[in-house]
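Structure, as structure tokens:
Of the protein chains in this complex, one is absent; all others appear in place.
Take a look at chain A:
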């Protein structure tokens, strides 16, 4: 149940892994689509928090090309709906997330990512 909204806020938290630790790369991702209620205000409110480029890249990697490369200035309903779909309806059920910097692997099983660190990785 990793949604892209959460993935877009998630960086690697291994000790001393501070640069290039975002976004975590998906590998062998199994996707499930689940419809949820569309809430335009929430989507509008979350935009300033998003790292746009990372979101678009990840979405394309997972096979969704509805988002434009640049964040448009006019936020019309169609765009918000697409964004809602990408952020809240795409669930990654299985696979792994890999940190581009330290190569730490966070396995996802049953939709729950395992974020536990080994003792030497704790900051």
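Just so we're on the same page, contacts are C-beta pairs under 8 Å (C-beta built on N, C-alpha and C of every residue); 3 or more make two chains touch, one makes a residue touch a chain; residues count from 1.
Simple rule for what comes next: contacts and distances are computed from a predicted model.
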Q | Omitted chain (choose from "Exosome complex component RRP45", "Ubiquitin-like domain-containing protein", "S-adenosyl-L-methionine-dependent methyltransferase" or "Cytochrome c oxidase subunit") - UniProt protein name | A | "S-adenosyl-L-methionine-dependent methyltransferase"
Q | Residue among A:22, A:52 or A:79 that touches the chain left out of view | A | A:22
Q) For chain A, which residues touch the unseen chain? A) 1-3, 5-6, 9-13, 21-22, 36, 39, 41-42, 45-46, 49, 51, 88, 110-117, 119, 122-123
